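With one protein chain withheld, the remaining protein chains of the complex are depicted in position.
Chains: A, B and C, in written order; residue numbering restarts at 1 for each.
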Amino acid sequence: MTTHHFAPTHYYTTIGSHEPVLRIQPGDTVITTTVDARGQDVNAQQITAPGNPMTGPFYIEGAEPGDTLVVRLDKLTPNRTYGWTARMLAANVVDPSYVPSLPWPIDGPKGPAKWHVDAEAWTATLVEPETKLGTLTLPLNPMVGCFGVAPAGGQAISTATSAEHGGNMDYNGFVEGVTVYFPVAAAGALFHIGDGHATQGDGEIVGTGIEISFDVQFTVDLLKGQRIGWPRGENEEYIFTCGNARPLDQCVQHATTEMVKWLQEGYGLDAFGANILMGQTVKYDLGNIFDPAFTMVCKMPKRWLP
Amino acid sequence: MTTHHFAPTHYYTTIGSHEPVLRIQPGDTVITTTVDARGQDVNAQQITAPGNPMTGPFYIEGAEPGDTLVVRLDKLTPNRTYGWTARMLAANVVDPSYVPSLPWPIDGPKGPAKWHVDAEAWTATLVEPETKLGTLTLPLNPMVGCFGVAPAGGQAISTATSAEHGGNMDYNGFVEGVTVYFPVAAAGALFHIGDGHATQGDGEIVGTGIEISFDVQFTVDLLKGQRIGWPRGENEEYIFTCGNARPLDQCVQHATTEMVKWLQEGYGLDAFGANILMGQTVKYDLGNIFDPAFTMVCKMPKRWLP
Amino acid sequence: MTTHHFAPTHYYTTIGSHEPVLRIQPGDTVITTTVDARGQDVNAQQITAPGNPMTGPFYIEGAEPGDTLVVRLDKLTPNRTYGWTARMLAANVVDPSYVPSLPWPIDGPKGPAKWHVDAEAWTATLVEPETKLGTLTLPLNPMVGCFGVAPAGGQAISTATSAEHGGNMDYNGFVEGVTVYFPVAAAGALFHIGDGHATQGDGEIVGTGIEISFDVQFTVDLLKGQRIGWPRGENEEYIFTCGNARPLDQCVQHATTEMVKWLQEGYGLDAFGANILMGQTVKYDLGNIFDPAFTMVCKMPKRWLP
Partner (left out) sequence: MTTHHFAPTHYYTTIGSHEPVLRIQPGDTVITTTVDARGQDVNAQQITAPGNPMTGPFYIEGAEPGDTLVVRLDKLTPNRTYGWTARMLAANVVDPSYVPSLPWPIDGPKGPAKWHVDAEAWTATLVEPETKLGTLTLPLNPMVGCFGVAPAGGQAISTATSAEHGGNMDYNGFVEGVTVYFPVAAAGALFHIGDGHATQGDGEIVGTGIEISFDVQFTVDLLKGQRIGWPRGENEEYIFTCGNARPLDQCVQHATTEMVKWLQEGYGLDAFGANILMGQTVKYDLGNIFDPAFTMVCKMPKRWLP
């Protein structure tokens, strides 16, 4: 149960079987930092190439393909005051005929919108551009945009996208206190983490949350010989499963299949029980509808579980 | 401001330009009943052909194409104790390769699962089949599965599906106290309503909510010359827009486009303001992923609106 | 085996259970005309409202739900020289981010592109606008854009779209000499036809073919008690099935399912035989990717059939 303080010196923009930066034991805790999506650090200095640079990978001793890696998100704290977002809805989230009506930055202001993030007050305030919103101050909801484990077969998957291994799911439910489960597909699991958002609406429909660098603390564990198909998670109220694909319909298929299996294999429900229960109680969240693979999350309230 | 007590004698399984059953004024209230999706009434007797039979249509005096019909759902109360649901996830909501693993009723119990609905206790309890869930008692959340106005151009659209006119959206946010806005496309709007659910999970993933007959009360109003593209709604916390299509991606496009227009035309936001605000605060609900057209709902918290 | 000469006096922009314009017997032939998609006739005069106005419906004596209507397209001839097309790719057929780069007619020429259609020479020549193509003269391939039978349950479906009943499939394989099969869903079948194209690329990706009025001759027949799920067709080389839905993936599912059933029920193949044969010999055509419902066509070469 060691606590490791790890200061990253380089970053990866793929999730794959890279040389581990640290070897840790199940039960260990890591305290580290992440840069923002463009590679900007605690001082808002760009120190690495953009594209969701990952801190890690962390090698978890004993992890083998077929196991499940458990990651508890202990602390997620924006560690600077400058955050930024895009200022236009992504072209793919509106009707094709409406695309030309979006505020393309041809003649208008360029660059990202700027936010002042106050981790004491737990708020983010829009600084620029000026809009008819007046002062807009949102509560923080710090979340991990991109994290996961090395995928199978020696793949190195861009941190722009997501799949069975996790990746750029951009789901605003990956917050402090949540426990996440990843399917281990390479020796040591090789956990990567980065792309913090101070907050984000459902779907990441402008293509960003409030992008910012983070202080991060997480604790890992291992479920030996327990095989899962897709990232799973758990908070106080729900267990949940993630489906990463396109179109959203297929995300729902993956997440729903993973949940109906979990209820039967993990909670001892029979098929009729699992099916009937899901039909009347399940909730879905939209992770993102912007990245190359979208994300839908299937949630089951714990109160209905045996 | 008349209150009409209307006892239906026949029902439609399309939403179209049928002969009105009642003519009412903007501001009027209607108290009536609906049968369940299979045409079973307050006594659980089948009195009309199945397939979401509609009560109505109600002709709203003065309504013309280009107006918006306002419908406030005043009361939605299950009026019998027998409710039913399907007992298997719909084949399209799981991975194609998992479909044969679903509990097809080949050798097992047939017919729907049965629920005891207690509108006093505000609960629904699974009666049959017996499962490993033990006793399952859910709180009620009575909602309208299918309602809407006559579509444009003389179409008569099956109550199995949905489109710009509303229809079978099967969204569990259409509950008591919600105000709904429909785009009028025919003289008198021709409002239809039916398909009550005592409760329903997100997505209607077994293809049914807890299907039941309702006592219904609603109040109509008219926004003259105000043209909208898709059904909109409002509750205490949110304004929201509905997109009905396939795949879910397109539902999101319709709902998001309708919302970004509403924020600019209805709330005076500039394009950058509307886009930036939506990016960090919008929520999406999954209405249904079962009907011929699916439904996604885009929600904006009222607290952020100017 | 009567030949009817029918001169239409009014048109419908839905396919539904409208009053028949003519009652005919199985085996009968009809010689008639169709207006173009905007309701323009042989003289290029607009004589009815736009939106794929249909000639018909024709009532086929003896046709009942559960039968199959057979329609042989005997002759399809453009009957005027003026044809028109859209001049921009539909926004939904290019990448969302490319949409603003399309040649929107904001500052440029407005209205449709104009073509000179010469049914003697069997050519269509682009007349306006002038482009860097120089003279563009295409061979004709006259096809029916929209035809079908009354859908089930009293629906009246817009001629903008398509479904099990046929409709606006905009498939350039519906040409002279082809035999088409429709699932009868209402007494008399109620056959509608219109929306002729002098030619059209795959997918109808600008939203039109070369739109023009037609002289039409077709012959009907009836397969009593033979139930099909989707429109089917046959030419010298292929049998084929149509799937109408969104997204294209679902069109493929419908068309493929209809074909694998046809091979087993209609040609006596066993399941393995049908599956293996389809895997290595099947062809797909893209009907349209523009209308509310898209169309994909699954084709099986007759030479491999027992």
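One rule holds in what follows: a contact is a pair of C-beta atoms (placed from the backbone, for glycine too) under 8 Å apart; a residue touches a chain by one contact, two chains touch by 3 or more.
If you're wondering where the values come from, they're calculated on a predicted model, not measured in any experiment.
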item	value
Residue among A:Ile157, A:Val216 or A:Ile239 touching the omitted chain	A:Ile157
Identified contact with the non-displayed chain, of C:Met169, C:Ala189 or C:Leu248	C:Leu248
Where the unshown chain meets chain A, residue by residue	13-14, 16, 51, 153-158, 245-247, 250
Interface residues of chain B (partner: the chain not displayed)	90-92, 96-97, 99-100, 104, 247
Missing-chain contacts mapped onto chain C	85-89, 92-96, 98, 102-103, 108-109, 113, 124, 126, 129, 131-134, 136, 138, 199-210, 246-249, 252-254, 256-257, 260, 268-273, 275-286, 289, 294, 296, 304, 306
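As a convention for this text, only the chains that are shown with their structure count from here on.
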item	value
Interface numbering overlap (same over half, different under half) for chain B and chain C	same
From chain A, the most remote chain by mean C-alpha position	C
Inter-centroid spacing, chain C versus chain B (mean Cα positions, whole Å)	34
Intercentroid distance (Cα basis), chain C paired with chain A, Å	46
Multi-chain contact sites of chain B, meaning residues that touch two or more partners	246-247
